[in-house]
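A single protein chain has been removed from this complex, and every other one stays in its place.
Order as written gives the chain letters A, B and C; numbering starts at 1 within each chain.
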Amino acid sequence: MNAYFKDQITQFKQQNQNRGRLLVSCPDQPGIVSAISNFLFYYNANIIESSQYSTNPEGGVFFIRIEFECPLLKEKAAEMKQKFTEIAAKFSMEWSLTPVYKVKKAAIFVSKELHCLQELLWEWQSGDLMTEIALVIGNHEEARDVVEGLNIPFYYIPANKEIREQVEEKQLQLLQDYEVDVIVLARYMQILTSRFVAANPNKIINIHHSFLPAFIGARPYERAYDRGVKLIGATSHYVTNDLDEGPIIEQDIARVDHRANVDTLKKIGRSIERSVLARAVKWHIEDRIIVHQNKTIVF
Amino acid sequence: MNAYFKDQITQFKQQNQNRGRLLVSCPDQPGIVSAISNFLFYYNANIIESSQYSTNPEGGVFFIRIEFECPLLKEKAAEMKQKFTEIAAKFSMEWSLTPVYKVKKAAIFVSKELHCLQELLWEWQSGDLMTEIALVIGNHEEARDVVEGLNIPFYYIPANKEIREQVEEKQLQLLQDYEVDVIVLARYMQILTSRFVAANPNKIINIHHSFLPAFIGARPYERAYDRGVKLIGATSHYVTNDLDEGPIIEQDIARVDHRANVDTLKKIGRSIERSVLARAVKWHIEDRIIVHQNKTIVF
Amino acid sequence: MNAYFKDQITQFKQQNQNRGRLLVSCPDQPGIVSAISNFLFYYNANIIESSQYSTNPEGGVFFIRIEFECPLLKEKAAEMKQKFTEIAAKFSMEWSLTPVYKVKKAAIFVSKELHCLQELLWEWQSGDLMTEIALVIGNHEEARDVVEGLNIPFYYIPANKEIREQVEEKQLQLLQDYEVDVIVLARYMQILTSRFVAANPNKIINIHHSFLPAFIGARPYERAYDRGVKLIGATSHYVTNDLDEGPIIEQDIARVDHRANVDTLKKIGRSIERSVLARAVKWHIEDRIIVHQNKTIVF
Partner (left out) sequence: MNAYFKDQITQFKQQNQNRGRLLVSCPDQPGIVSAISNFLFYYNANIIESSQYSTNPEGGVFFIRIEFECPLLKEKAAEMKQKFTEIAAKFSMEWSLTPVYKVKKAAIFVSKELHCLQELLWEWQSGDLMTEIALVIGNHEEARDVVEGLNIPFYYIPANKEIREQVEEKQLQLLQDYEVDVIVLARYMQILTSRFVAANPNKIINIHHSFLPAFIGARPYERAYDRGVKLIGATSHYVTNDLDEGPIIEQDIARVDHRANVDTLKKIGRSIERSVLARAVKWHIEDRIIVHQNKTIVF
């Protein structure tokens, strides 16, 4: 299967060698779209997909994501970035220009429960998650077989409160060695230190097994059961130093009734968790998310 | 339209003159269903619909709802109730035996926003909510026209914190005069005293404009907006003396995205609120709900 | 209530006096967005919302919808339209530039079942459907009371196969007299002649009570019941001369099970029909729909 995926990723890179993505946020005012589209037209780029949003046309913040096809993008990219700084300066833009063929590298963190990991591996194998899974780190051994079976490096790093800092040092070293772009916590049941989080702003994606902000913290399914809710949910969000309070990327729910005990809730929940996390990771990989004031704009 | 509904309700009563509903809860043990079904068979009743649930087959609580067709039910009902007390005693049952032709009487409480009231009136006019809407009480005048236009008595009783007790005295008097079975708070924006609540246990149905237990309390849409959630919801529950903590009857959600401001959330929310409340009221009217330890079993 | 709505519509017109919408479709090529955004910038317009889509970046068709805020739009509109013809010619565009304050005029056609009509009236009264409901035409009298109660003209025009042409002549005359922009068939149970349809291209919106293309034609709920489906649906589409084959605007479904008989399916279905039709009408009113080769692009 891994061979199949290598074919897919090679094919993807070839098909997208001229494809770029431009993300911009800046104070709203007339002329932004005009300036950006003139810039792209100057480089003979064709806009394939464009989404924009403004918090308020008067005095608000403007966001845009453009996906474009530009002949000879590899050759032009450096010059384009250089030129775009002028427009960016004029409109006080925060921006990024990303070539699509540079596939992002992901690290997946996991503990004992494998359903979220397996969904990601599956999507990845079927070519629906165009990332390079650089490595998987587990604080338990459960995931080793399935991960190594796909020729992905697996690192077993036991973890607990007492040794948190040493553990994270090892993890950070690995992330650096593998040049990781995004960290996915696929039901990784350890809390990260503020140092680790600060080193990876808007790069750590977590799945919380409840419909946040309901049931923040531990044992959400048990508490959902006790409260007698009629829907349970899952939430994927960027990790910040406020536990379960980071910018929400995606949420979903499933209907339950009085017959569901805690185990049934967990089973139903697993199915929501895996699809919610997979969608969030996919959107991140495709540069569809802009974080603004602890919220996400998802284009 | 009222004439049309009167026809419908008359027709409903005739069609259901032999229809009864039996609700039972008791400690689980073998022989319960056998005892109940023998009892019904003795009275020549045919079981039309039956739902049961046990919290735990060993040492748990057993719940059953049976809808049956029994020839000459009106004549037999008193004797059946008398006889059933023996079975009930043997199994330590809490139970009710309700004839379906006795349509329940509802009071609707409303403030300024009418969407929940209108959904209920609509369902009622179309014959989907088989209740008698005995009266509508508003602490504002907004609802008068639409209510009186359907020949339903409307009582304007202004309310605020200072006069809460006098207000509730008037309300309780009206509920008694009209022999009301169920009170629906259709976005009634006043808090009820514990005295009022205690006088109507498991009889007051509220709609909360959030996916409880998220955003308990005031201004849920504003807080949902601030948190950047990707789904908003509504919750219908029985009112207890713990604010927004009563047994949940029904919940639903709708998907939202970054483009939705507070007003948009409210508009989307109104549509969820009205359908969630209507379903909860319908289930109550049809004797489908059993409350057990601050949760609902909905059959 | 009508007074309330008049306030709302007046307020809406004032708030949107400078708001315009530009819809464009043309062969895809680089430079389109640049040309359009330069044009808007020249008139000092700020782009508020913009959605685009291309069937294929190479040799496909490009579609864009832009909502913009332009100071003194009323004064400039004529000149802008004049100027835009040059760009349109260069790129072979089909296009429209619509001022938002010019609220569209709708005619609703209805037969005996009122649920779709009532949903539209409700959305309209609550200010969620920014259209002027110019008149309602019924081939039965059932709708008169509710329509006239809102001070909307109601025309009773009995109809059947034999007198179809005379009936439509009257209808077309009324549509002309009231300067109607969009015709909504809210469960109007008469077939329209090709002449009527041809006179109103992409202007007649129908609701079909099934998940098209399943159960094309008559008695869809009966046939859904016979087939034992587990979901039922509704479809809103523009009317063409191929029965139930026009461009689909919106669809939705609800879950059903073996307990649902035909009547239950119809009840459940009514709730889907009314929300699906309301969404389709709203999108049409807001110029969100472009028809292309018997499909809709809904921005």
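To be clear about the criterion, a contact is a pair of C-beta atoms (placed from the backbone, for glycine too) under 8 Å apart; a residue touches a chain by one contact, two chains touch by 3 or more.
Just so you know, these numbers come straight off a predicted model, no measurement behind them.
Enquirer: The chain left out touches which of the shown chains?
Expert: A, B, C
Enquirer: Out of C:I87, C:A214 or C:V262, which touches the unshown chain?
Expert: Going through C:I87, C:A214 or C:V262 one by one, C:A214 is the residue touching the chain not shown.
Enquirer: Please identify which residue in B:N46, B:N151 or B:Q166 touches the non-displayed chain.
Expert: Hidden-chain contact among the options goes to B:N46.
Enquirer: Suppose we count only contacts with the excluded chain; which residues of chain A make the list?
Expert: Counting only chain A, the missing chain is touched by 1, 115, 118, 122, 126, 128, 145-146, 149, 267, 270-271, 275.
Enquirer: Take the complete complex as the reference. Which residues in chain C touch the chain that isn't displayed?
Expert: 53, 211-215, 227-231, 233, 247-253, 257-259, 294-298
Enquirer: State which residues belonging to chain B touch the missing partner chain.
Expert: 28-34, 37-38, 40-41, 44-54, 57, 69
The rule is simple: only the chains that are shown with their structure count from here on.
Enquirer: Chain contact graph: line, ring, star, complete or other?
Expert: Contact pattern: complete, every chain touching every other.
Enquirer: As a test of understanding: of all chains, whose mean C-alpha position lies farthest from that of chain B?
Expert: A
Enquirer: Taking the mean of all protein CA atoms as the centre, name the chain whose own CA mean is closest to it.
Expert: The chain sitting closest to the overall C-alpha centre is C.
Enquirer: Hey, how far is the Cα centre of chain B from the one of chain C, in Å?
Expert: For chain B versus chain C, the centre distance works out to 37 Å.
Enquirer: Go ahead and note the Å separation of the Cα centroids belonging to chain A and chain B.
Expert: Their C-alpha centroids are separated by 43 Å.
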